[in-house]
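What follows is a set of notes on a single structure, which appears directly below.
Removed: one protein chain of the complex. Kept in place: all other protein chains.
To keep things simple, chains are lettered A and B as they appear, and every chain counts its residues starting from 1.
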Amino acid sequence: MKYKFWKILLGIWLALVIIVGFSFDIVDSPQNWNEFPNIPGLENKARIIFFHVPTAWIAVIAFLMAMVNGIRYLQKNDLEYDVRSSSAAGLGLIFCILATVTGAIWAKFNWGAYWNWDPRQTSIFVLMLIYGAYFALRSAIEVDEKRASLSAVYAIIAFVTVPFFVFIMPRMMSGLHPGSASDEGAGPVVDFSMDTTMYIVFLASLFGFTLLYLWIYELRVRLGMIELRYESLRSHE
Amino acid sequence: MIQQTTAVFLKDFQSELRTRYAINALVMFVITTLSIILFSIGGERVSLDVLAGMLWVVIFFSAMSGLSRSFVSEEERGTTMTLQLLAQPAVVYFGKLLFNLVLILSINTLVVTLYVLLIPLFVVQSASIFFLTLFLGSVGLACASTIIAAIIAKANSKGTLYPVLSFPILLPLLMTVMNATKLSLDGAPFTEATGEFRVLISYSVVLVAVSWVLFDYVWKD
Partner (left out) sequence: MNSILLQLENVRKEFSRRIIFDKIDLTLKNGNSIAITGINGSGKSTLVKIVAGILSPTRGALTLSVNGKEMKPEQYHNYIGFVAPYIQMYDEFSAYENLKFFARIRGLRFDKKYVDYMLDRVVLYDRRNDAVRTYSSGMKQRLKYAFALLHKPEVLIFDEPRANLDRHGVATVCEIMEEHKPDGVLILATNDQEDLSYAETVLNLDELRKARIEERQKQNSVTAKLT
């Protein structure tokens, strides 16, 4: 019963975030608690921050969890960690696609084109490629143990190349994305232009999405473990 | 251990000389891709950016068509276990890495020679940047593609999987070498490219270190 309780709460919480995120007015100088500040150049399009940023955040967290569980698999040789790793990666891929699509739609209205090779767009694209490659590899190996160890190794190798992008991309392309250093029009949203109300809603959304992710993740892990046990029982007949 | 590593390398090298598994396909691959590029350029004046990019496109796909042989051929012929019984994993890894390095360096020499001869627009202004980029880029390419080759050798559909797995790993390298090549065509002073070189060196170091640690898990069934 008590498990059900927090799930209902989470539903209400996210519903509130959605309603508040869409309904609060955007005014030039907010006076009341139910108003968002107007960010020049973004206006109503600023509302995407409540939904787009959390999905991108989860896409990254999921990658981290897939990698960490991959390392644990290599240490412990227990297929449970592979289930954890692949569950995280599966969700990561979904949230990665969500972040890319929402971002691209927003970019069409703000920058005039769906795709601009902005550093953030490039990063999320690379992340999607990594997820795609990870699953392409998994589907090409039949033995569970081998699949687990090879995909873990791949996740780790992909992970260590990520920091290089941080060095390279600013040299290669200029940033359009709100929050990047060279972005002048929209200003660094996350740091300065958000007022307290907006910041609270943003954090609430981030928190809600993270819980949602962890909930689906646990469900998938449980399902994966049941499948594993079922396989091992069947093979004993 | 260095002697053993060299022995693995020499075995692969002699085997390659005798069978020409990788090299024949690679040379033909380079020639076909280059002729496609020449056809598509025609008589037009293509910008230096595009030419610098195209060079690395050719190099990337040549690498993808040849560098997986080192591990795939062992797996296909059933000699993986023979090698496991002969040497510790690190010896095999470094032997194969050395072989891939030699292979990619010779292929890149061919690519660049043909590229310079056939595309008159492609004039290198600062040779020091260009050749250092080419060398460090080849090293990085070999470092990343060796471990990926070891992974895909154990999987089905090896041929298609190789570029799919390698591309995200190689992207930071490719972006850097393309940038550095552009600088060399623009005649930039050497100091302007030191940032790129630093990235390339650390990329190779990081990948070799990680591959070394993880190779056991890939190599052993």
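The working rule: a residue touches a chain if its C-beta (ideal position, glycine included) is under 8 Å from a C-beta of that chain, and two chains touch if they have at least 3 such contacts.
Because the structure is a prediction, the values reported are computed rather than measured.
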item	value
From B:A25, B:I41, B:V57 or B:L86, residue that would touch the chain that is not displayed	B:L86
Listed residues B:L10, B:V50 or B:A209, member touching the removed chain	B:L10
Interface residues of chain B (partner: the chain not displayed)	1, 3-4, 7-8, 10-11, 14-15, 18-19, 77-79, 81-91, 216, 220-221
Chain A residues that touch the omitted chain in the full complex	77, 79, 142-145, 228, 231-232, 235-236
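Keep this in mind: only the chains that are shown with their structure count from here on.
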item	value
Contact footprint of chain B on chain A as seen in their complex	74, 126, 129-130, 132-133, 136-137, 140-142, 146, 149-150, 152-154, 156-158, 160-161, 164-165, 167-169, 171-172
Complex contact set, residues of chain B against chain A	144, 147-148, 151-152, 154-157, 161, 164-165, 167-169, 171-173, 175-176, 179, 195, 199, 202-203, 206-207, 210-211, 214, 217-218, 221
